[in-house]
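This structure is in structure tokens; I'll ask about it shortly.
Only a single protein chain was left out; the remaining protein chains are all shown in position.
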Amino acid sequence: MNKLKALPKPVKLAFWVLLAILAYALPILEPPIISTPGVDFGGVLFVVTMYCLIALGLNIVVGYAGLLDLGYVGFYAVGAYTAAILTSFHANWPLLLSLPFAVAATTIAGLILGAPTLRVRGDYLAIVTLGFGEIIRLVAVNTEWLGDRRGISNIARPPSVMTGEDGGVVVGEAEPGLKGIFEIPHLYWGDGTVLVDTEDTTQFLVFGVLDQIPYYWLGLTVVLLVLLADYLIKNSRVGRAWEATREDEDAAELMGVPTFKFKLLAFATGAFIGGLAGALFASRQSFINPDSFLLLFSILFLAAVVVGGQGNRWGVLVGAFLVAYLPQRFRDFDDFRVLVFGAALVALAILRPEGLFPPRRTVRAKQMEHELEVLETGHDDGEEAARV
Amino acid sequence: MRRNKVVGVGAIALTLGLALSACGTTEDDNGGGGGGGEAACDLTLAFFGPETGPAAGLGQPIIQGAQLAIDQYNEDAECEVNYELFDSQGSPDEAPSLATEVAGDESIIGVVGPAFSGESAAAGPIFAEGGVPTVTPSATNPTLADNGWDTFHRALGNDATQGPAAAKYISETIGAEGVFVIDDASEYGAGLAGIVEEDLADTVVGTDTIQAGDTDFSATVTRVNDSGADTVFFGGYYAEATILIGQLRDGGFDGTFVVADGVKDPAYLDAGEAAEGTIITCPCIPATDPGVAEFAEAYEAEFGEEPGTYAAEAYDAANIFLDGIAEGIDNRADMLTFVNEYDEAGVTKQLSFAENGEPSEVHVYAYTVEGGEIVPEGEIS
Partner (left out) sequence: MEFDYQFLFSNLPELTITGLAFGAIYALIALGYTMVYGVLQLINFAHSEVFMYGTFATLWTVWALTGTGGGVGGIQLLLILLLGLVMAMATSALIALALERVAYRPLIKKDAPRLIALISAIGASFVLAELMGLRDKVTAWVGLDDDLDRYVSGARINQSMASVVNMPDVNIGGLSIKTVDLLVIAAAIAMMVIVDQFVRRSKLGRGIRATAQDQETAALMGVNPTRTIQYTFLIGGLMAGAAAFLYMLKIETTKFDVGFLLGVKAFTAAVLGGIGNLRGALLGGLVLGVAENWGQALFGGEWRHVVAFVLLVVILLFRPTGLLGESLGKARV
């Protein structure tokens, strides 16, 4: 990481561009070892991007603002259900039109939930949000207007860009007859040889049924955009206010930071991103029912953020990747995979208690704290009980 | 450092060159069909449903039922049929990626599943577009057949055929005057209970919902007793039914307990005394039929337990595909035609499908629990 920092700017830029291209090309390359036997690699990667989005959103709430949210799946559900209702169940809107409404609905849900509950401190917030997540799911289960337990089908897919029969460009629903503007062949990894497989191609920007890769590209693009926004927010006044609130709420309040307002803002921003992920997820699934929004998912989302290193956007991306990808990659373990996943969580927690990639500020703060302690006590004794 | 990069580029160029020169080799079909009447090789049947996760208990009998059919086929087959499990954990989340994988693997020419209605709804369009014939042994939501998926088939009666039969039994055979309808908030249970409630309209004295996974139903028991019902219908699976009937009997309810095929599982007998007299409706032929008895014996010999819920349906579903393979079918399109035109006796029913994939005739039978066993009572007609 340090070596990378030292490189001149154009080289750094080239490095990031290359990395992005590699990310886009991943499902086309289908490299062995990394690709997932037994389940579609493109589909898994799409789910990974959704987890990345969610982790970025939850990271704002948990990592930046320090609010423990165990009901994040509720926002994800609000986004998914808004998109489902507007594009299929009660109206026939195109997906892109429904997206702003989905994120708006989720942001409002975040404000409504946050306004009363953010006055509750610390771990109480965890159980209150957990309760809200469950309430949202149970309301969906029991309300006919929301498709109850049977769920909602035929949710709109993103618009495809295709070559029409007359050679012109057509934008709209994917149709089996129409092809994309161009096709991209996949690689085929045989024993020791690598082939370009002209039979197995992906239609560029055709959001059909059988190919998950365009959805992955869409998901990845959204992740990159959110990442950029996250970078801008974190380095703004808002980001500093969040950090101050997290480190010491009373001190921040004394310094003139309206902590409640900023906590609410963090909650709403997190909800916004969660809702976006939910709507995109619903679109790819084309079908949702309440089973997609179980409490367990809130826990997995939180695991992604904490394992990766809460507060560090690259860390939580890695965490999201691991949480979404590992159980799919290790399908060979069959029924032992949940057990292996659990053991991996324990091992990660014990070996890397700060997360895989702790934010630099945490590392710095820790060091300073340690130095202070050495000064105070006069001897180097780092063993202290677990306190945040 | 720099030199390494050059080597790297060279390697890439080399690979590309190799790739271009070898282009098309992957298009070769292996097997290539073989002669008519001879079974093709390297074919795979897939199971699509929960192998792990909270619904794994329901997945296991289905996995084993299909496994038994395939094992029996492979015993004297020249070319063995492979069996691959696609574990969805019963969740619709996993369904699209898994279904895409199934659709992309040309060697898979038939799917036993998807096990639940939710995952069927999510995976259905993908199977339809990929032309993968599916026969579900357990998904009972009636609307699944309305999507126009040619590949969709159902090896059991849906809620709309089982519900009325159960209602008929309750009103005619039992002659119930007050019926209390309980569901487990699952798609299967609530769908079925809704239909029973509608059909019995006048005699329904109350309804309640329990949550799958809950274990204390005391408030529901109080409500049943308060309503003065003489019959309780429960739409749901055996896991909750076993606990519910125990608590109903403990709470003093002494009327008739009626359930549907989701409870026809040996595990239901764990309820002991309390289970006695329970009426189970099921669109499956009783074991007094020699074919069915043979299946039950073979299943028990192989897995050391009696066939559980939907094991027989899964066995039937797999056998449809295996019959097709035995006739030399080696691609999905032919298999789909074969399944659509199939008409043979299975262990649960005469297996043939209507245009929309529903079984063309469904006979619902009544079973009762007597002396710690589930014994057939006769057809509900």
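Labels A and B are assigned to the chains in the order they are written; within every chain, residues are numbered from 1.
Just so we're on the same page, a residue touches a chain if its C-beta (ideal position, glycine included) is under 8 Å from a C-beta of that chain, and two chains touch if they have at least 3 such contacts.
Values in this document were obtained by computation on a predicted structure and should not be read as measured data.
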item	value
Touching the absent chain when the full complex is considered, from B:71, B:150, B:177 or B:305	B:305
Option from B:42, B:198 or B:216 whose C-beta touches the chain left out	B:216
Per the touch definition above, residue among A:134, A:230, A:243 or A:291 touching the missing chain	A:134
Contact partner of the left-out chain, one of B:274, B:347 or B:364	B:274
Chain A, residues in touch with the chain not shown (by the definition above)	62, 68, 116-117, 119-121, 123-124, 126-128, 130-132, 134-135, 138-139, 141-142, 295, 299, 302-303, 306-307, 310, 335-336, 338-339, 341-350, 353-355, 382-388
Chain B residues that touch the omitted chain in the full complex	54, 56-57, 60, 185, 207-211, 213-216, 218-223, 226, 239, 242-243, 246, 250-252, 267, 270-274, 304-305
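Methods note: only the chains that are shown with their structure count from here on.
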item	value
Between chain B and chain A, distance of the C-alpha-averaged centres to the nearest whole Å	34
Interfacial residue positions of chain B with respect to chain A in the complex	15-16, 18-20, 22-27, 51-53, 56, 84-87, 90-98, 100-101, 103-104, 117-118, 121-122, 125-126, 128-130, 141, 143, 147, 185-187, 190-191
Contacting residues of chain A [partner chain B, same complex]	38-40, 42-44, 46-47, 141-142, 148-151, 153, 176, 187-188, 190, 193-200, 208-212, 284-289, 291-292, 328, 331, 334-335, 337-338
